[in-house]
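A single protein chain has been removed from this complex, and every other one stays in its place.
First chain written, first letter: the chains are A and B, and each begins at residue 1.
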Amino acid sequence: MEPALLELRGVGKRFPGVVALDGVDFSVRRGEVHALLGENGAGKSTLIKVLTGVHPADTGDFHLEGRRIRPRSPREAEELGISTVYQEVNLVPSLSVAENITLGRQPGWAGLLHWRAIRDRARRALARLDLECDVDAELGSLSVAHQQMVAIARALDTSARLLVLDEPTASLDEREVAELFKVMRKLRADGFGIVFVTHFLDQVYAVTDRMTVLRNGRLVGTYVTSELPRLALVGRMLGREISASDFAPHAAPPMETAGRTPLLSARQLGRRGVIGPLDLELQAGEVTGLGGLLGSGRTETARVLFGIDPADTGDIHVRGEPVRLRSPRDAVRLGLAFCSEDRKAEGILPNLSVRENLVLALQGKRGAFRPLARAEQEQLCAHYIQALQIKTADIETPIKNLSGGNQQKVLLARWLATQPEIILLDEPTRGIDIGAKQEIEGLIARLREQGLAVLFISSEIDEVVRTCSRVLVLRDRRLSGHAAGSGLSVENLMRLMAGTHDTP
Amino acid sequence: MTPPERTPLSARRQSVVVWPLAGLAALLVLNAVINPSFLKITLLDGHLYGVPVDILVQGSRTLLVALGMTLVIATGGIDLSVGSVVAIAGGVCAVLLQAGHGLGLTLGAALATGLAAGAINGVLVARFGLQPIVATLILMVAGRGVAQLVVDGQVVLIASPSFDFLANGFLAGLPVAPLWVGACYLATHLLVRRTALGLLVEAVGDNERASHFAGLAATRIKAMAYVFCGACASLAGILTAANVRAADAYRAGENMELDAIFAVVVGGTALSGGRFLILGTAVGALLIQTLTTTLYNLGVPPAIAPVPKAALILGVAFLQSERVNPWLTGLLRRRKEPA
Partner (left out) sequence: MNPALTRWRRQLPLVVTTAIFVLLFGAASLAYDGFFSLRTVTSLFTDNAFLGIAAVGMTLVIFSGGIDLSVGAVIGFTSIFTATLIEQAKVPPVLAWLIALTAGAALGGGMGALIHGFRLPPFLITLAGLFLARGAAFWINTESVGIGHDLYQRLSAFEVPLGPASLTTGALVLIGMLFIGYGIGHHTRFGRTLLAMGGNEQSALLMGLPIGAAKIGVYALNGACGALAGIVATLYTGSGNPSMGIGLELDAIAIVVIGGTLLTGGRGHLGGTLLGVLIFGTIQAAILFDGRLSSWWMRILVGALLLAFVLLQRLLLRRRAA
């Protein structure tokens, strides 16, 4: 058998405090599209960064076409024949298509550019993808899909043999995805090896030949796509095998909803290219789960409910009244609260103190001219530090000095201080240690008992089953189904995530 | 669990002031050594005179502008137009007083021009999302022209004793200008620390996205900082015009934006926004004025005075640089560890 195009053996990489990759093997053949799959923290992006020279690996052997390699920078990887196209197109939107394809290696003499040769070269690169496109057009005037393809053309303009596509379809619509797949199939036929990272299972089954699943930095396995059923794949990604008796006890039975007005309800809520129209109800005293794999539209749904992104279709009712949410400010006034999954960028104010972070939302709600007295602030802090077991040296410590779990608790306290009726929690337990995780789960149960309506988003399926009374499952940005009562089991949820309704 | 210990907030926050204070003290000592009469304050006709009094009087205008600039910088912005606003406000005062209008109307009109200028900046930055440097550059360029338009290109003399008193008078032996500015400082302090405005401004400057997500009206807070800054600049314009008893549309407020930005940065507020400290700004403004006076006393021609300022800017920029700072702290920590 001829050697694989790319062969990685025993790749290890650690970052301070984390083992990101632990002895991972990975190989790509010529003329194949190879999916790289895994949930958050599985090590996909680290593997790609190691492969493309962004972070050098600590251990492991790399072979490209049988030759030992060790890329130390993206440029070096590119010279070796490994080119990458990232999700956010890493091109310059204000320059022309031709320039974007050739920047840094423009044909010319002594630094002077030969514009006709540049255009010709760009045209040839695009023709290789069967793509028709004006090379003089400004890149920014093209659709994201076309920009993506220009990025691929740029990647192939070198002597690339291996193409890494890192979530290229994340912001494309169906037609655009189909176009991209056409290009990928053509490249496969031309003998390129393609590594394809995506969160969409349909796409995995539509275009890939083999797939490699990672979990927690370890290799789960490499499979031939057509031989691994969806349900089994989801099981491997989540680290759960299905057994018929797999029913986890859940926190509370779903309540009888007939005749009760939900605290929050949304009908046909949708946002073009982001989430498909979906119905959703949050009842007082109930935890509703929003399940689905990474990238299935969970966060996007929560953002629309909180007024961060506008909805294109549908309407939202709070306590039975129709509402218009133009900004988070409107949502907060209506008694909503939202903990973002991106704690660092969208949650904490890193240089401000624990106290300031904690009172922020309440102070914002009251307005600048009704300040909370110092004593009130300290009382609030003392209360929540005690209630949520927040570990901090004192309340004037900058929040950036706290551990992730404690930062998360401060952010929860920030919202609880506003005494919300509806709270949207997006991955509140992500990236925090097991003890803090349990405490937050306990807190959610207490909130439910106090009569709040909770929307709970988590990638951990067991946690969802443990915490929620009913669960809506999203798949590929659409509602795939819901589960409640005896239907609320790990197995059932996984089926809904995978999108297969047959029994295994 | 023991209840969290309470650390005095002010102590922690104000530790940043140590550097500019030390600089100020060093300069004063240097001056006192070179020229022992430097620190001497005399009482003449029941009025205080002396170099330190001069520094206070001269530095007060910079401080006034720097107060507004502090809030703008805290939101992560910058306002280059303050110098032009100083000139416009001065011009408005001169023209109105010459036309025989009362002091109240005059001061009100000058303040209104400052508020309007600030509102323009605020709308351009917060509403249209222009880069602060770009947005305020427009008014910086055009404002100087508007100021000249107001006074019709003339240096308009002001012969109003009550207006003159605003800047050059004495109250119970003390010069009036620093008293005014001191009052403004106090008012600003109360405005930002006795209401939640200070917290909201710092929040927006530290992480605008997170603040927006926490339900703050980030756009409005940013715009208000520019309006406040415009108001401060117009007050400084009034003082400048009263000080020289004339409105000079060409020179009034020249380089004022640089001195103000400088006072803010030296005072420990980072150009990247977030935490701000108006006490630091006050010390920074005095430090700059003392530096200018010192150089003058040392016989350095005023034209060369910018050079030490450049060195100071570079030093402060280095201390605040994200590249240099971790390296410095690392160095300090390593030195501490063996002990």
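Just a few scattered comments:
Everything below uses one rule, namely that a contact is a pair of C-beta atoms (placed from the backbone, for glycine too) under 8 Å apart; a residue touches a chain by one contact, two chains touch by 3 or more.
From a predicted model like this one, the values you see are computed outputs, not experimental measurements.
Check B:M140, B:C184 or B:L277 against the missing chain and you find that the one touching it is B:M140. Only one residue from A:P56, A:G108, A:G191 or A:G367 touches the chain missing from this view: A:G108.
Residues of chain B that touch the chain left out of the display are 78, 128-131, 133-135, 137-149, 152-153, 249, 258, 265, 271, 301, 303-307, 309-311, 313-314, 317-318, 321-324. Panel shows chain A; residues 74-75, 78, 86, 90-96, 99, 103-104, 106, 108, 111-113, 115, 134, 136-138, 140-141, 154 of it touch the chain omitted from the view.
The criterion applied here is as follows: only the chains that are shown with their structure count from here on.
Look at where the CA atoms of chain A average out and do the same for chain B: the two points lie 45 Å apart. Looking at the complex, you find that chain A touches chain B at residues 306, 308, 327-329, 331-333, 338, 340, 345-352, 356, 359-361, 363-372, 378, 381-382, 385-386, 389, 392-396, 414, 418. Across the interface of their complex, chain A is touched by residues 1, 3-7, 9, 12, 194-197, 199-200, 202-203, 206-207, 209-217, 274-275 of chain B.
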